[in-house]
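One protein chain is absent from this view; the other protein chains keep their places.
Our next item is subunit A:
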Amino acid sequence: MANKTNKKKKRLIFRSVMLTIMLAAVAFALYSNFTKDKKDILQVGEEAPNFKLETINVEGKETLTLDYFEGKGVMLNFWADYCPPCKEEMPYMQQLYPEYKKKGVEILAVNLDQGELVVENFIETHDLTFPIVQDKSGQVMELYDVGSLPATYFIGPEGEIEHKVIGALTLDKIEGYLQEIKPES
């Protein structure tokens, strides 16, 4: 009789193990499928990866790296002048910039390789004073997984991504997010 219960137990263990392995495989497939689009995308809470880009309107500096702003909150905005909502939010950013720069928050706008002429003209017409860099090879755009424009990351003083916004921002919203990434002092 002992032999029999033993066998039964063995069978139950075998069946449970087999089912668990197969269910795990199915769960893996389902999970991978549903996170497929998100897998490479930077998630809120992750550290914002560093990069180095040529500047357009920063005097005395040819290139800028993200870690240059260490300890400050950074609003990282990806834009192009052929994108109407990008053009809309630029004046709001400019409006808030001087005040928040004093509070330790930087605004960094990454242009998607439009040639300096176009960008310079744009800066001139809109009187932009926050630093603007150009992503000529599109590498940073890929790194930050920017698909549609505008795309904005709000990075905290510790360097972690606190918010990601795709699409146009209003003045109030920008201000709200800037408040959140302001370093405490």
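The rule is short, and it goes like this: a residue touches a chain if its C-beta (ideal position, glycine included) is under 8 Å from a C-beta of that chain, and two chains touch if they have at least 3 such contacts; residues count from 1.
The working rule: contacts and distances are computed from a predicted model.
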From the options "Sorbitol/mannitol transport system permease protein", "succinate dehydrogenase", "Cytochrome C biogenesis protein" or "ABC transporter substrate-binding protein", the chain left out of the display has the UniProt protein name "Cytochrome C biogenesis protein"
Filtering A:N6, A:T65, A:T129 or A:T170 for touch with the omitted chain leaves A:T65
To test your reading of the contact rule: which positions on subunit A touch the chain that is missing from view? 4, 8, 11-12, 15-16, 18-19, 22, 25-26, 28-30, 32-34, 36, 39, 49-53, 63, 65, 80-82, 84, 112-118, 120-121, 133, 135, 137-140, 142-143
